[in-house]
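The complex appears here without one of its protein chains, the remainder shown in place.
To keep things simple, chains are lettered A and B as they appear, and every chain counts its residues starting from 1.
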Amino acid sequence: MFSGFPLFPEQASSVAADVDNLYFFLLAITAFFSTLIAGLVIYFAIRYRRRSEVELPEPITGSTKLETLWTVIPAIIVMVIFAWSAKVFLSLHRAPADATPIYVVGKQWMWKLQHLEGQREINELHVPVGRSVKLIMTSEDVIHSFYVPAFRVKADVLPGRYTSIWFKATKPGEYHLFCAEYCGTKHSGMIGRVVAMEPGAYETWLGGGPREQSMTARGEFLFQSFSCNTCHRSDGKGRGPALEGIFGKTVDLQNGQKVAVDDNYLRESILAPASKVLAGYQPVMPAFQGLVNEEALAQLLAYIKSLAPQAARLPGSTPSHEAGSERQNSKP
Amino acid sequence: MSTLRVPTVPVETREHYLNADYGIRSWLLTVDHKRIALLYLASITLFFFLGGFFAVLIRLELLTPQGDMVQSETYNKLFTMHGVIMVFFFLIPSIPAVLGNFLVPLMIGAKDLAFPRINLLSWYIYMIGGLLTFAAVVAGGVDTGWTFYTPYSSTYSNGYVIVTGLGVFITGFSSILTGLNFLVTIHKMRAPGLTWFRLPLFIWAHYATSLIMMLGTPVVAITLVLLVLERAFRIGIFDPTLGGDPVLFQHLFWFYSHPAVYIMILPGMGIVSELISCFSRKYVFGYHFIAFSSLGIAVLGFLVWGHHLFVSGQSAYAGLIFSFLSFLVAIPSAIKVFNWTATLYKGSISYQAPMLYAFGFIGLFAIGGLTGLFLAALGLDVHVHDTYFVVAHFHYIMVGGAVMAYLGGMHFWWPKMTGRMYPEGWARFSALIVFIGFNLTFLPQFILGYLGMPRRYHAYPPEFQVLNVMSTAGASILAAGYLLPMVYFLWSLKYGAIAGPNPWGATGLEWRTPSPPPTENFKQTPIVTEEPYEYSIREIKVV
Partner (left out) sequence: MSDTTSSSHPAHLAHHFDTVEQQRESSSLGMWVFLAQEVMFFGGLFLAYLVYRSSYAAAFAEASHHLDVVLGGINTVILIGSSLTMALAVYCAQTGKRHLLVLFLLATMLLGLAFLGIKAVEYHHKYVDKLIPGIAFSYPGPNAQHAQLFFSLYFAMTGMHALHMVIGFALLIWLVNDARKGRFTPEYHSHIENFGLYWHFVDIVWIFLFPLLYLIGLHDAAGGGH
């Protein structure tokens, strides 16, 4: 795969073929119209070449019919392309609900990745074939971009917030990982590989290596050591709201706005809580900006997202995911 | 092939704008739009070769997958300076400041632009901004990319961001003043009988361009001011650690920089309309449609900037809207290409160098424009954004399009500007070299881009090497194609055949005055009674 003289990238994800089909359609249109135009130009240039100095060509000024034709037809063509590409985009954009989250931090000039199970990787990402994976990404410094050409996915990685992409690898193999937003001196060195493995091989890989604590376990530890649990009591009687099941809900803020509790809202609520306070609560939560690094923040998020609501306990959508029962009675 | 008749009064004894006054003061303090055009010609040519030199170094480095010719930081400075110089100091001014300045008053039968002193001021502003930026290059350069994205440019870069930012900021006012001058001139100083729809399409193109210059440039000006303040005082506007939003910079930057690409291409389209009609001796097919599509491009061009932010964290809704509008803006350009092609139908076509450049423009602009559709397609742009596909797309339009139009225009109006003809054989040869070199340089880059090679990469995986080598080979041919005109244009000033008022037998008021024109352009203000491009009605003689 890393050899020879390729002219076309591999298709290694579930969306790659859709993207490529759109590409081929556009290639066909480009080839057709450029051949048509070039052909007509060359043909007319030869057929109507000047044969004598005094020839007066026909006084043709235009044709409204032709103008209409070559306005309407391109308009229809581009609308078709728009609709098709919008469809492809939306499938790229909307991660399946059961996608496994993996947290990514980009920094000059490396990629740091954390699996929920606890494995950490640098400049490499192991994923199982056939399972949807969602990358939740942020940057520690400048804007980067996470790009896997074989999967046809890319998203900028921004400082101060999370962005995400999702993919489902379909073919085992090793694929280029590039940083695709210029980020300074070693921008072209901020590369790595995505290793897609058969599920069995992936489980083996997960189990091998040093025993790591899962992200939710680490997150729980941080939640307690930062004393988050003193205000965010699961019985709801603390100074802060209970966090069980809050992820994914839409909540009311003090100023009347509604906001969706997504990764970015959770992040903002930890780092700079005063700006979007929940209705009915006081803005007394301290700001943790500068006190938690990106990895710790990701672990806290993983933990909070794992907190199932009291009434309906979800079995947990990811393997070795310590959600549920022990938590309910452990609040002080 | 038409023969040139040597005028009976030798050029040297007749007074015209070049010999009306001598000495450096008469040039540096001139208010004659024609002399100012030549001042611009000298400066933008210098910047073109400086920017081109950086391109040569870039392509040399990319011959091998490893970054072994220059350091990473140097390479980053090379592509930054190539972009900054080519965009702000060559492409944006070139056609308007050289050919526009020279021809707009002549084409409308006026004695000068509306504000001649502001015209001279615009050149000085351009030079001051250019010198400041050049100083930044010499002092060590900038490595942010010509797009200056924050927070890298505002907080992390070690280069001369503030100096370069100020240099570009200052030069922006040159653009604004030129646009202001053209707008007022075209509105108020047309000769008697020259109604709007009798104007050459070159004028329509420059009118639309001037609208964009006036309304878009101030936004990048204030954006650069904010960037400089952020870098100097760390005020926080784009700094996420202080609550600022780095993506806001991108919105502000691209709000100008997308319309800017229409500043770069619209004047070239105006030239192509003139060339195609003259060298097929026909009315431009669909004159009104071409005129209105110029305005349409200017207006729609302001509504599509978000397509540069498709993967930057922008909402999906915004992405869909910008994608839709980006598709719409392709349509007026397509209309023009079809109209130019139709103009050739049943024409009387000759193949002088300007026409060869026009042919090249039509083909290469069509390809460049069509590849823009790939980028407007949201689902596809995700894959090709920030890869060599984008690089190939914009070089097809800016080099295959705008630069070829510029060269075509320079050849066409060279006899008017200098009173001399260039050597036709060498000119045709150069046009061919440019066309071949250009395609060899940039066609492989489409393939590289879809393969996934990101842009601004100093080193790359080895499987991309063959295509990179092809691209560099093409660049060396292209460079030769650009150097040749430098040589023969200069040669023609002394040894070229003497040109009369209308060596091409073209319509247009600029051909009804001697070559070179007198300082006041016309001995008597012309009165216009014909429609434009009336080649088919009566024979326009070569004189």
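Basically, contacts are C-beta pairs under 8 Å (C-beta built on N, C-alpha and C of every residue); 3 or more make two chains touch, one makes a residue touch a chain.
Being a predicted model, the structure only gives us computed values, none of them experimental.
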Legend entry - Touching the absent chain when the full complex is considered, from B:V70, B:I128, B:L215 or B:I436: B:L215
Inset, instruction - Looking beyond the chains shown, say which of B:P116, B:G505 or B:P518 touches the absent one. - result: B:P116
Legend entry - Candidates B:L252, B:A298 or B:A431 - the one touching the absent chain: B:L252
Legend entry - Touch with the omitted chain, as defined above, among B:I108, B:L183, B:I263 or B:M398: B:L183
Legend entry - For chain B, the residues touching the chain missing from this view: 110-116, 176, 180, 183-185, 187-189, 192, 214-219, 221-223, 225-226, 229, 232-237, 242-245, 248, 252, 255, 520, 524-525, 527
Legend entry - Contact footprint on chain A, counting only the chain that is left out: 254-256, 272, 274-275, 283, 287
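The rule is simple: only the chains that are shown with their structure count from here on.
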Inset, instruction - Mind checking the centre-to-centre distance between chain A and chain B? Centres are C-alpha means, answer in whole Å. - result: 37
Inset, instruction - Please give the residue numbers of chain B that touch chain A in the complex, ascending. - result: 2, 67, 72-73, 76, 143-145, 149-152, 155-157, 240-241, 243, 245-247, 280-283, 285-289, 311-313, 316, 319-320, 323-324, 327-328, 330-331, 334-335, 337-339, 341-342, 344-351, 359, 362-363, 366-367, 370-371, 373-374, 376-380, 382-383, 385-387, 447, 450-452, 454-463, 466, 535-539
Legend entry - chain A residues within the chain B interface of the complex: 2-9, 18-19, 22-23, 26, 29-30, 33-34, 37-38, 40-41, 44-45, 48-51, 53-63, 66-67, 70-71, 74-75, 78-79, 81-82, 84-93, 108, 141-143, 145, 147, 149-150, 152-156, 158-161, 163, 176, 178-189, 191, 272, 289
